[in-house]
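Data first, discussion second: the structure below is written as structure tokens.
Heads up, one of the protein chains got dropped from this complex, but the rest are sitting where they should.
Up next, subunit A:
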Amino acid sequence: MKPLPLYASLVVGLAILAAAPLYGDNYVVRTAAIVAMYGALATSWNFIGGFTGYPSFSTAAFFGLGAYVGALCQRSGVPMVVAWAIASVAVAAFAALLGGILLRLRGHYFAIGSIAVVELCRLIVSSWSSLTGGGDGLNLPLVQGTPEDLMRFFLMVMLVILAASLLVTILVDRSRLGFGLRCIHQNEDAAAMVGVNTTAYKVAAYTLSAVFCAAAGATYASWTGYIDPTDSFQIVLTVKVVVMALLGGAGTILGPAIGAAAFVLLEEVFWANFIDWNRAILGLVIVVLIFFLPGGLLSLRRRLMPGGAA
């Protein structure tokens, strides 16, 4: 996409979400916040899954760890916003260390390894009762204010995280890092041969994919006021985020966020009426996507408008 339309659609999209309190009730504001949150998660996944082509399923691990680190900080008296920052930095460091090990695997093996990370985190958090409260979960200090104020506040926070993740995406896309990551996606051996430091680049992408997830997780914990292991480390969350990114267009700048918005809206207006079939419909969406829309929603623009900007 050319820079101008890109920035324009970005600003318009964020503005529509930010203006939710003006045109909708609390339910609409909540939906907007959820869209922003999933948008940030999908945009994060895009660094490792979209640009680099490594099918990571670690999103839920980063989200859950962010939630727990943030919650534990807040419970020991750290101010809320500082707790979010600590959670982001700590989980980013964790991802960098883990990435050095996990990214030696490729393809399916990496995918399986990254799922194992989610399960391991969940098991450790639920077993370590003395610190995490185990299966009983953790309560967080409640934020004071009316439900409307709170909703608005958390919408803004999620929007800031989404905007930050998009901004970093744009920067990466234009940098040597982004170019190197795309080379790795195309052909990792050849990338190494032209002098891309593949290990460092992959670890950088994996770390970037963690930091905003952690921020979103920590924010989510403060928002709901209570977290437990099963809710924080959901495999379904991980899968959903990947589907959102693919739905919008993996490896593009805005695609994952657009996919997240489309997915959440579909879920709210449509699947919510088919509770029993929810997961089955998710499966169907995945299959349809892979067969008919491998380039995501953004590729429709190119198909429907021949000669349109790629």
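To be clear about the criterion, a contact is a pair of C-beta atoms (placed from the backbone, for glycine too) under 8 Å apart; a residue touches a chain by one contact, two chains touch by 3 or more; residues count from 1.
Following the convention adopted for this analysis, contacts and distances are computed from a predicted model.
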Complex member absent from the view - protein name from UniProt, among "PadR family transcriptional regulator", "Multisubunit sodium/proton antiporter, MrpC subunit", "ABC transporter ATP-binding protein" or "NADH-quinone oxidoreductase subunit N": "ABC transporter ATP-binding protein"
One chain is left out of this view; which of A:S129, A:S175, A:T199 or A:T224 touches it in the full complex? A:T199
Given A:C183, A:A221, A:V239 or A:V285, the one touching the chain that is not displayed: A:C183
For subunit A, which residues touch the unseen chain? 176, 180, 183, 186-187, 189-190, 192-199
